[in-house]
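Only one protein chain is missing; all other protein chains are in place.
Showing chain A:
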Amino acid sequence: MSKVFSSFEDAISDLKDGDTIIVGGFGLCGIPEKAIEAILRKGTKNLTVVSNNCGVDDWGLGLLLKNKQIKKIIASYVGENKTFEQQFLNGEIEVELTPQGTLAERIRAGGAGIPAFYTATGVGTPIAEGKPTKVFDGKTYIEERAIVGDFAFVKAWKGDKLGNLVYRKTARNFNPLAAMAGKITIAEVEELVEVGELDPDEIHTPSIYVQRILVGERYEKRIEKLTTRKEEVLR
């Protein structure tokens, strides 16, 4: 059975209203931009979205926010987004802020079959409220629960037709974790190669985590904050 899909519409045909989706990316870097556009076109509602950020007003997950497809967001940072601000203040969207390392570990744990773990992160802060605590070697830790998604959407640089993935630079970020934690993981890649073309030593996400794979055309890769230096500075 081939994992390779030719259209994003087919790849997400069984995505349902109310599903939980885990979405790779950090800011706008390494986001599965083609899958997000497909979800926008499909109009799936009441989604619970697990992602470090929620895009900007007119790009990334911000598109789904604007179209009111998101019921709840689990993220570490949701600034840079006016649509979010309005919907949050109107009570239209629920938000669960999670420290970034805790979010990464919750997703990793979900993929690794670990239901919960303990961390010092957040002890004595508002995010510890209502969470069980435990003392190890005299230090207090809080319990954090794993996250599993009905679907995970990831973006890789290269992939093979079996679903092995290689990411590029800091576009890796949450993608390998998301890939592990989706019941159905859909990977979009810039370049799809034949099985055997990737060196097994360089694979970041082994194919077992990926159920569907497809090529995205013409990636925009928008930049959130363009910062440059003049050529002379280092010379």
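For this structure, a couple of remarks:
The rule we apply is simple: contacts are C-beta pairs under 8 Å (C-beta built on N, C-alpha and C of every residue); 3 or more make two chains touch, one makes a residue touch a chain; residues count from 1.
By our rule, contacts and distances are computed from a predicted model.
The chain that is not shown carries the UniProt protein name "Probable succinyl-CoA:3-ketoacid coenzyme A transferase subunit B", picked from "ABC transporter permease", "Molybdopterin-dependent oxidoreductase", "Probable succinyl-CoA:3-ketoacid coenzyme A transferase subunit B" or "ATP synthase subunit b".
Across A:32, A:62 or A:122, the residue that sits in touch with the chain not pictured is A:122. Touching the chain that is not shown, out of A:8, A:26, A:153 or A:209: A:26 (per the contact rule at the top).
Interface note for the absent chain: among A:34, A:108 or A:158, the touching residue is A:108. One chain of the complex is left out; on chain A, the residues touching it are 26-30, 52, 75-79, 85, 88-89, 95, 97, 99-105, 107-108, 119-127, 157, 167-177, 204, 221-231, 233-234.
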